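Note that this complex is displayed minus one protein chain, with the remaining chains in position.
For chain A:
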Amino acid sequence: MDQLKTREEILLRMVKSFTENEVAPFDSEIDQTRSYVNNLLEKVHDAGFYSLVTPEEYGGAGFDGRTSAKVLNILAKGNASIAVTLEGHYKSVEQIVKYGNDKLKAKYLPQSADRIIAFPMTEPTGGSNPMGINSHAEKHGDSWIINGDKIMITNGGLAEIYCAMVKTAPTELSFFVVDQDMDGFEFGKQEKFLGLTGCPIGEILMDNIEVDEYHLLGKVGMGPEIGNSAHDDARVLMGAVLTGIMEHQLDIVSEYATQRKAMDTPIIELQTIQRKVADMTIAKETTKLLYQQAAIMKDSGQDYEQEAAMAKAHGSRAAVKSGDDALQILGGYGYSLEYPVEHLIRDARAMELAEGSVEKMRTEIALIEAKSRV
């Protein structure tokens, strides 16, 4: 028996069953109430999802990038918000694994089984332009004093541990790990966003938080590298989430178009509908191939920055367009708040902005491509 393959198969069987029973039936309610109803987070925690990518030596399951992306693909078909909550956690865990010193890993990785970790970078003055941020850390003896506010954090308010990007000199970016139990840590306001409404987006306020040296992620000045690494990992997972959203759209459209009749003919027989369903299918499949290719490259130690950017840039626009096609096919039902199609467009739209705008993706994709050919 191939142990790794069997482990993955058992895991994916569970995730499918979990999604069908605990997630999908509550999709619209999660969207409308802006909360994880039916104790979903508790169930996600109890099934061990938080530990999926945490290495085995720290009590986790240690699944690779390809498997974790597949898990989010399946979950997102049931509800994209919960998949994005886990995406934010997984990418944060992965950066602590990659860049954390032994003491930091020993402190926070075992906690990742029970506490969500977030990765705040954005501030009112800087997001895609990281040098625009104002948060800063100053060294005092063997410790650092951190000040500043972070906004629009995925899982902000829900997460208990934060890998925060701050300036350690006017042109030097670094990351520190802080948590909600520290003096000077406070939660700020919660955002009310258009889509992915189940996933909390909020602020944290850091007022003279004092941390020991080992809370520094990597080394001083490694902020840009760590930030890019987190983006790359997040973008692979977002490609998977977007694939799940498109699979959900296709499920709805396929059922509707085979049952709904126009002049005694199921509308799936009409070429105008077929063209839309075909385009949706191609969009879903290309996004799936892109995220899986990026994940395979990541797991085999290759550079996957461009593939990750393509998965997100292509997938996010494709899922919005695919949602628009789905809405058009369902007509008035598609436009109704009682049916899930409209919120799937709102959910997908978030990912044209999060983890770097699609415009920024295209710059990265173009520069990597051009550089590789010169």
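In this text, contacts are C-beta pairs under 8 Å (C-beta built on N, C-alpha and C of every residue); 3 or more make two chains touch, one makes a residue touch a chain; residues count from 1.
By our rule, contacts and distances are computed from a predicted model.
Q: Report the protein name recorded by UniProt for the chain absent from the figure; options are "Hydrocarbon reductase", "ABC transporter ATP-binding protein", "Xylose transport system permease protein XylH" or "Electron transfer flavoprotein small subunit".
A: "Electron transfer flavoprotein small subunit"
Q: Which of A:Ser51, A:Thr197 or A:Ser229 touches the chain that is not shown?
A: In the full complex, the listed residue that touches the missing chain is A:Ser51.
Q: Can you tell me which of A:Gly59, A:Pro130, A:Gly184 or A:Pro266 touches the chain that was removed from the display?
A: The missing chain is touched by A:Gly59.
Q: Taking the full complex into account, find the residue in A:Ser17, A:Asn39 or A:Asn208 that is in contact with the omitted chain.
A: Touching the chain that is not displayed is residue A:Ser17.
Q: Under the stated touch rule, tell me which residues of chain A contact the chain that is not displayed.
A: Here the touching residues of chain A are 1, 3, 6-7, 9-11, 13-14, 17-18, 43, 46-49, 51-52, 56, 59-63, 113.
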